[in-house]
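I have a structure I would like to understand better, so I am pasting it below and will then ask my questions one at a time.
Here the complex is missing a single protein chain, while all its other protein chains stay put.
Chain IDs A and B follow the sequence of writing; residue 1 opens each chain.
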Amino acid sequence: MNAAFWILAVITLMGALLAISLRNLVHCVLSLILFFLGVAGNYFLLRADFLGAVQILIYIGAVAVLILFAIMLTRNVTGTEGPRDMFGLGWWAGLITAALVAVAVWITLRSAPEAGVTSAGQAVGSVEAIGRELLTQWVVPLEVLGVLLTAALIGAVVIALEEVRRRR
Amino acid sequence: MEQLYQLLHGWFANAPDAVLRTVAIVVPILLIITVFPGVFAYITLIERKALGRIQNRIGPNRVGPWGILQPIADGLKLLTKEDIVPRRADKFVHFLAPVIAVVPAIVLFAVLPVGPGLVPVDLPIGILFAFAVSTASVLALFMGGWASRNKFSLLGAMRAVAQVVSYEVPMVLAAVAVVMAAGTLSTVGIMHKQAGGFLNIAHWYIFQPWGFVGFVLFVIGAMAESARTPFDIPEAESEIIAGYHTEYSGFKFALFQMGEYLASMAMAGITVTMFLGGYNGPGVGWKYIGPLIGVGYFFAKLLSIIFVIIWIRGTWPRIRVDQLMAFAWKVLLPMSILNIVAVAIAHYMESKFWAWIVTAVLLFVAAVILSKIGSPQNVERRTYRYAA
Partner (left out) sequence: MGLLGKGLFAGMAVTARNFIGSYFDGGRKERLFTYQYPEEKMPLPENSRTFPFLVCDDEQDPVGTMRCVACKICETECPPQCIYIVMDRDEKGKPQQRPKVFDIDISVCMQCQICVEVCPFDAIKMDCDYEKSQHGRFDELVEHLPDLLKSNAYYNRIKPTEASAVDARLKAAQEKKAKKAVPAAKAEGPAPAAS
């Protein structure tokens, strides 16, 4: 399993790095999709199979498609400019964020027990357990999420209707 | 695959474990890669001959007796055609799009239970995996349309993606109804729940009212997913050139077609598993020929569903894009949600007979009301500005 983890880690990181450094925006999105696949693979390695499948279904099937739609409907995709300023402000911001994330991860790993990650994953990540938890302990967040999604749908329909009415 | 591993372990007990595992993995992969594309090739022949007979003509019959060598001739022709890539097209994406069209379709076959103990991988989340993988083939449409650097291809790709994404929703919700009734996401588990009963047929989900509606919804969704008539706006011959695969020639075009047919076959296989009882049928439990009978039943049901899909292709006219979207969102989606409610009612009512009657009435009434709402019968008269 170690070999699988290393391969997936390399794929994931490569996808992420390519996603921020490629010139053509569509290529960036495709490497982002590779990144999502790597994350899904990591979920499968951690025995959270429902989460991994949902990651593919939602992130690759919906979010990446949405990003592609947004990119294809704008111009200037095949940007001829590369990464612009190499040591500018953005670079410093990224470096500091990465440092903060690394510190947070190190503190978490140092204080949490390492043993129970994969052995207890069988019962916790399975679909029945997730479903039961969602409908008993976390019912209120579930319903709130439902209301939020409905509001988003209605908002999208209202925006689209307004466009149609304005155009007519 | 697990069963093969156990079998090999029983035969060669002193072989290293890694070798046995590798063989147990490679053999099902080889079987899938050879059997299903072979079946795909002959389904193209069956489709052409069946369409020909429906249209009062004979299909191809010159290449071999009854045209048996026709798929081979087609494959050779497409292999030897020149591979044209538009000059300013995105070469990498242009190359990758047919690959992404085919790979999810083949991966889908990994969770189909073909016979007793003959499922390549028995995932506990089988159905979810199937839908996740089939969603990934949406990207191929996009990539094909974008990489061709052709406005019309892009338009065709956008319409194709809109169609596929809209029909995924009622399809997945119809599958959710079956998953609720079976209580498990695994394809093998869903199929086992439909065993037993009279001749191993009586418990198939298609005989329940919610199962029948789910079957209809799922087949409609599967036809729209793989862009077959009557939903073949993305790839029909008289549509915007050819939609997202306009600029593809030679074997890349063949790969797009293969991805479409394999996706429809895999979806038909999942339909068989979920609604028609998989490989269940009279005589599957017998001692030595049970597995063969099971495989025979599975392929018989698969071919009959594919034949119905081909029959529909030869009969119905194409649906216009706006009618298509209206149908998906206004008719199929509420119907699939009501289907889930019907499953819940059927699950919690004690008397199975009254549950059947109540859910049947509920779904029929809902279908009639939705079809009246969803079909625009009050189209206003067109007014012409310049004509009389």
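Quick note on the criterion: contacts are C-beta pairs under 8 Å (C-beta built on N, C-alpha and C of every residue); 3 or more make two chains touch, one makes a residue touch a chain.
Keep in mind it's a predicted model, so treat the numbers as computed, not measured.
Among the chains on display, the ones the left-out chain touches in the entire complex are B. Of the listed positions B:Leu4, B:Val27, B:Ala41 or B:Ile54, the one in contact with the omitted chain in the full complex is B:Ile54. Summary of contacts with the chain left out: across B:Phe12, B:Trp66 or B:Trp311, the touching residue is B:Trp311. Where chain B meets the omitted chain, the residues involved are 50, 53-58, 61, 311-312, 314-316, 364, 367-368, 370-372, 375.
The rule is short, and it goes like this: only the chains that are shown with their structure count from here on.
Chain A and chain B have Cα centroids lying 28 Å from one another. Taken together, the chain B residues at the contact with chain A in this complex read 90, 92-93, 96, 123-125, 128-129, 131-133, 135-136, 138-139, 142-143, 146, 154, 158, 161, 165, 168, 185.
Every residue of chain A that touches chain B in the complex is listed here, in rising order: 24, 26-27, 30, 33, 49-50, 53-54, 56-57, 60-62, 64-65, 68-69, 72, 78, 126-127.
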